[in-house]
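Removed from the display is one protein chain of the complex; every other protein chain stays in position.
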Amino acid sequence: MVTRASIGPLLNVLASGLLLISFAMLSRRRTQRLIILFAWQGAILFLSTCLVAYSSGLTELYYSAALTLILKVILLPWILHRLISKLGAQWDSETLVNIPTTMLVGLVLVIFAFGLTQPISTLATTITRHTLGMALAVILLAFLMMITRRKALTQVIGFLAMENGLFFAATSATYGMPMVIELGIALDLLVGVFILGIFFFQIREQFDSLDLHHLEALKED
Amino acid sequence: MEILLVLGLPLLGAVTLALFGARRFAPELNVGFSLATLAAAALLVLRVIHYGPMLIGREQFFVDSFNVFLVALTAFVGFTTAIFSRPYMRIEELHGSLNSLRLRLYHSMYQLFMAAMFLALLTNNMGLLWVAMEAATLSTVLLVSLYRTKASLEAAWKYFILCGVGIAQALFGTILLYFAAEQTLGREGMTALLWTHLNAVKGHLEPRVLGLAFVFFLVGYGTKVGLAPLHNWLPDAHAEGPTPVSAVLSGLLLNVALYAVIRCKVLVEGSIGVLLPSRMLMTFGLLSAILGAFFLWRQRDIKRLFGYSSIEHMGIITFAFGLGGPVANFAALLHMTVHSLTKSSIFFTAGHASQAAGTQNMDGIRGLVGVSPTIGWGLMLGSLAILGMPPFGVFSSEFLILITAMRGHPWATPFLLIALGVAFAGIFGKVQPMVFGESDAQPLPHSPALVPVFVHLAMVLVLGLYMPPALAEWYRAAARLIG
Partner (left out) sequence: MRGITFVRQFGEVVLAIAIAPLFAGWIAQCRAWMQNRSAPSLVQPYRMLRKLFQKDAALAKNASPLFRTTPYVLFGTMVLAAAIIPSLATDLPFARAADAIALIGLFATARVFVSLAAMDIGTAFGTLGARREMMIGFLAEPALLMVLFNAFLLSGSTALPSLVEFYNAHRFLIDPSLAFAAIAFVMVLLAENARIPIDNPTTHLELTMIHEAMLLEYSARHLALVEWASSLKLFNYACIGFALFIPWGIAAGGRNGSAATLLAIAALMGKLAVAGAALALIESLSAKLRIFRAPEYLATAFLLAVLGLLVHLQIGAR
């Protein structure tokens, strides 16, 4: 039985789970693992949104939780999965430069995010106020992942993970954005992934690989 | 009603062209829809002139003197670009770089892009503004990669990822804004994100939150404006996409993104004072102006060259908005107008010039006056206009900005002068041999539609020589609104 008083700590646990997955994403080499981690992140988001909905008594948050479940736990991982099996990229892995350094940079980003949101967290009246910093940390870590990766697919997963962080920020700081806007965001996300799917095929057709090393021809000369 | 027309017509156009975009008459259909949109926008303008600002659709949409002028500009340039693209895209098809299916995609996405921009301009809701900006990005990504060449794919990828990341930052800013609004306005569903409501209570919004939100807004929407150091996508996307897309990206999308930044700035300044936002805008603006000007020198591709010129000019406009005050804002709005008219006309001529020469490399483009005098002189005059030569409107706005900067922030003037000087030498030195000199290029198979070029340039010239009082009053009202 979940009492309302214990929701705050529970949410903190879920937020830490998100953070942990972000770090795991930084250190994973295999694309398929990343997709699974992304789905897990979505699942945690779903749980946390349900918790916030329960504690705040806002029914519209249940809708966005359902949206999360459908879109981020089922649909997007499934699409990505289909994509990599169609592209024959299941076993793709990439060589990462120096994981400890990346993790260290990630740690600095976490400190930065926590420091940045500290003054704001004290203002918030919602039960979830501590999680704003974690959400920002998740966003920045996804950003770091996009910078350090050289594969098109992993960059996209980083992009989606960043969106997860944003969604978490929205639920944790404000009990969710208005429904219309959330629908708009979800639509944009879906269309974005769809376009990227088209893109993958175009890129592979042209370059015979999804490695972004090929996409460095346009430089200042 | 007019607002619905302005929003609905391009959307209808997108659907129609998605169905019929592969037919012979598709370019004409595109022009038709753009013309209808322009007419609707004109009606909207008349209405605003008569009845003043208005709010409709349960306050979700609004028009005031700031956005109505951008709506008019967007509709106008959208229409002229559609005229230009008619022969241009036919020539591309004839060259075999496009087939009719891709043309269908192009036409449909073009209208969708216009719809997204109108939505961004007209919405009163900061969340919808974000959604519209993202939609504008998504609709142009496939346009940038329309040729499916390696370079265009790379450009589109960069465009998507950089703008996607940037716009994610803007979403975080929006969340923070909503968070602050909720503390003041309470949870009233959609109203907490309405700009007009926020504007009314901006003095009570929590300054710490808004300060942070502004940083995210500036980084996020600033990426789409092409502010340095987040400008990397811009020259690539301009160079590799089809020329009409370059023209609307440069002439319209950058303006709309800057419009979003300024809307946020107004709110933030009400809460934390002018110091931080104006400092940030001035810094980013100057940096972009200088960086853009210096990078001009190293370009070989004609469209990249003018892409960097756009970065430079966006920098100048951002700087002017950072200066603040009625004069600087007036100058910035004027510069937005003349830049968008001039830059799109330059892209029109540059597109035909590279079609005639068969390359976008400036070393391969020679003696345009000999091939087609209209293209040659159009490019020459456009370049002179964008460089701020006296009779043109760019001169007046740049002059105003310089004067204001000298009065309030004398330290910035040398930087501005360096940027302008370097850009002048860079562009003029490259354009002059392209226009004059010997050439053996063939004439184009379809006669180019260069009326828009000269219409645009004539308007810029008129704005430089004589500004109609009604227009000046309009700019002044908008400048007052921005504060």
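Going in written order, the chains are labelled A and B, and every chain counts its residues from 1.
Here is the rule we go by: contacts are C-beta pairs under 8 Å (C-beta built on N, C-alpha and C of every residue); 3 or more make two chains touch, one makes a residue touch a chain.
Note that the structure is a prediction, hence the values are computed from the model and not measured.
Shown chains touched by the hidden chain across the complete assembly: A.
Considering the whole complex, the residue from A:P77, A:G133, A:G176 or A:G192 that touches the absent chain is A:G133. Although one chain is not shown, part of chain A still touches it, namely residues 6, 9-10, 12-13, 15-17, 19-20, 23, 27, 99-100, 103-104, 106-107, 110-111, 114, 130, 133-134.
Heads up, the rule we're going with is that only the chains that are shown with their structure count from here on.
With centres set at the average Cα position, the gap from chain A to chain B is 31 Å.
Across the interface of their complex, chain A is touched by residues 125, 127-128, 130-131, 134-135, 138, 141-142, 145, 148-151, 153-158, 160-161, 164-165, 168, 171-172, 174-176, 178-179, 182-183, 187, 189-190, 192-193, 206, 208-209, 212, 236, 239-240, 295, 298, 300 of chain B.
Those residues of chain A that touch chain B in the shared complex are 116, 119-120, 123-125, 136, 139, 143, 146, 152, 155, 159, 162-163, 166, 169-170, 173-175, 177-178, 180-181, 184-185, 187-188, 191-192, 195-196, 198-199, 202-203, 205-207, 212, 214-218, 220-221.
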